[in-house]
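Here's a slice of the assembly, chains where they normally sit.
Chain lettering (A, B and C) follows the sequence in which the chains are written, and residue indices restart at 1 in each chain.
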Amino acid sequence: MQQAIGGIEGEIRVCMQYLFQAWNSRGPVRYRDMLLETGTEEIAHIEMLATAVALNLEGAPLSLQEDMAKDKVIGAVMGGMNPQHVLSAGLGAMAVDSNGNPFNGSWIISSGNLAADMYANVMAESTGRLLATRLWEATDDPGMKDMLSFLIAHDTMHQNQWLAVLEELGGLKGVHPIPNSFPQSQENQEFNYTFVSTHIDRMSETDARWAKGQSMDGKGEFSVITAEPQGGEPQLGAPDPRGHAQVEQMDGQAGMIDKIKDAF
Amino acid sequence: MQQAIGGIEGEIRVCMQYLFQAWNSRGPVRYRDMLLETGTEEIAHIEMLATAVALNLEGAPLSLQEDMAKDKVIGAVMGGMNPQHVLSAGLGAMAVDSNGNPFNGSWIISSGNLAADMYANVMAESTGRLLATRLWEATDDPGMKDMLSFLIAHDTMHQNQWLAVLEELGGLKGVHPIPNSFPQSQENQEFNYTFVSTHIDRMSETDARWAKGQSMDGKGEFSVITAEPQGGEPQLGAPDPRGHAQVEQMDGQAGMIDKIKDAF
Amino acid sequence: MQQAIGGIEGEIRVCMQYLFQAWNSRGPVRYRDMLLETGTEEIAHIEMLATAVALNLEGAPLSLQEDMAKDKVIGAVMGGMNPQHVLSAGLGAMAVDSNGNPFNGSWIISSGNLAADMYANVMAESTGRLLATRLWEATDDPGMKDMLSFLIAHDTMHQNQWLAVLEELGGLKGVHPIPNSFPQSQENQEFNYTFVSTHIDRMSETDARWAKGQSMDGKGEFSVITAEPQGGEPQLGAPDPRGHAQVEQMDGQAGMIDKIKDAF
């Protein structure tokens, strides 16, 4: 269950993500307010999972001589037991994922663009619900299934909640392309609705939804082209002598090279 | 520009993300095929940005004595120059973000659920396009603006492309809640469409899109409740003596503690 | 045992921590000298543990076909075996913790303030001794217990050693609040000896040692207050248009938004 606490799909991540989005929120105040509320709610989810991990670990074997009865093992696995649970945490939960990787602040998305943030949130609740359903499949324990069914329900709501904000912001046609405040006239007009086929020996599907018809944002028509080299062969200059490439990389800088060679 | 190469919104991430999603793809083969194509396309984007960084760095000051003319500084900043560009990379691009944090494999999402993956992709292309528009604002150089306008256009397409897959999978009502293969009857029915208000002193908005009316997935009705403590006070057992808590934490385990104290 | 080598409580950490504190030491030279001595001593502890890991791994199973006899497993677990011990290290110790997380330089505390450093050291030797006693509980092997009893003894000494420095620096009343060189008159006088109760529905304990009576540093009187919102509601400005928030976040910047919308 540590994955659900400290993993990339876990509760510390969504808790901090919603709070940072709230604290950095610019624009209509009601979104800031709602983000604060749901971020606060997630603290309770971390507590619930941390407590479950600590309880599960109470039956865990502490030494190799101990009898590893089957029910103890089940508890330990559901707790996502790793050696540090015994050695570092004294049978408590940790801010790590199911492989023992520490929680990482780079997972917290707060972009300053409300629509991009909402997609980050839908994604987090989608992988989060996916994780919870997989944990639900992995256990037989009715208490555990109960707690997971509670979390799965909240994730259903949260997916809907962030999608509701996207609808308020205009739905697919109003929201995209994100950010909708950049003038599309400034983007390259040749590639903005064009699927680039990179097969060597054949063309890719031309009938797919992404290959023809109106684009999802309603602002273009899909088409397909075959990838071609763009621009010339990249051509970097000679290495700066003070960067100390090998002498053999510096052909054409004869004077400077001679000077360096003299010094040997 | 290093953020666009090795950052969480960058091209290494989307490249690897689409390729891993393809290699792990189960279900209709055409999605695997398309993911491979776009993953391959992204390699060219990394090359483009890496080359731009290396070219920008060619004018960068290598020593403190050197005159820091303004145009050199601009090149350096657009290159996202950090000390390692000189010291470790000899004026080349690196697999790091704009703060010099190394690219991190935990950012690559490939969940085994196609819809969750598509949201991860929409999100990546939303923050990616956002990043590119911010770089576009930060530079005056026409060549740079040109390259960025090319990347911004591709990100527009890619947002639309992943949204097109979501439409093929059934749109909001077919796709959600993700995963749609978990029986919703098993989730807690009290909370799956209920916004939890966590204000201490007042109720939160009850008229918002996420607070009343049909849910976005068409499978429930939104409502709002006030957060209340669920379940009793958590109650962990006494510490296992072999975990060596302080003696004072072990009241009630008198026998065992006495035995330990004797040993002193 | 890898936790004791490359974990946050491990020997690489204390070794490097004491050496960096010595190399950065300003003030009385005798502390620098002592830190160097004990930092040097810790290198021997790493060697001892690394050798033990390598010896334990010699009996480890290298293939799946091999008979996993019980005594081999014990050796492997005490060695903190992970797949990389076979695949990457050829049955040698690694600079990682018991989950395979690489040693991380951020764990090394050298703050420039001698008292803060001493607390970092007491803490490191407390969690370090805790770890060693837990490993001691987990093994039956007399040789292992012997080596651990040696390390546990050193940690007892090191706890006492750093506490002795704190006594020399003036004990609780001389040392705190750390840093003792900041004029306390400049700190907020309302909160510097006040416990903030954050319960919603009740007051917290008012008789505890931290709730009334003289403070531990002898410079104030403990009291308790109930948390209250400080300052007004935070109010960020409208987003800078060049940061490309969504258009909907920019109400009130009508002119600029119109200009952006025109461009579509």
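Please note the rule applied: a residue touches a chain if its C-beta (ideal position, glycine included) is under 8 Å from a C-beta of that chain, and two chains touch if they have at least 3 such contacts.
The structure presented is a predicted model; accordingly, all values stated were derived computationally and were not measured.
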| item | value |
| --- | --- |
| With 3 copies placed, total copies in this complex | 6 |
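Just so we're on the same page, only the chains that are shown with their structure count from here on.
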| item | value |
| --- | --- |
| Same vs different contact residues, subunit B with subunit C, by half of numbers used | same |
| Subunit B and subunit C, separation of their C-alpha mean positions in angstrom | 27 |
| Computed distance of Cα centres, subunit B from subunit A, in Å | 3 |
| Shared-contact residues (touching 2 or more other chains) in subunit A | 62-63, 86, 90, 101, 112-113, 115, 178-179, 182, 184, 186 |
| Subunit C residues touching subunit A - in the complex, by the definition given at the top | 3, 7-9, 73-74, 77, 80, 97-101, 127, 130-131, 134-135, 137-140, 234, 236-239, 241, 243-251, 257, 260, 263-264 |
| Residues of subunit A defined as touching subunit C within the complex | 23-28, 62-65, 82-84, 86-88, 90, 96, 99-102, 112-115, 169-170, 175, 178-186, 219 |
| Residues of subunit B defined as touching subunit C within the complex | 130, 133-134, 137, 200, 242-244 |
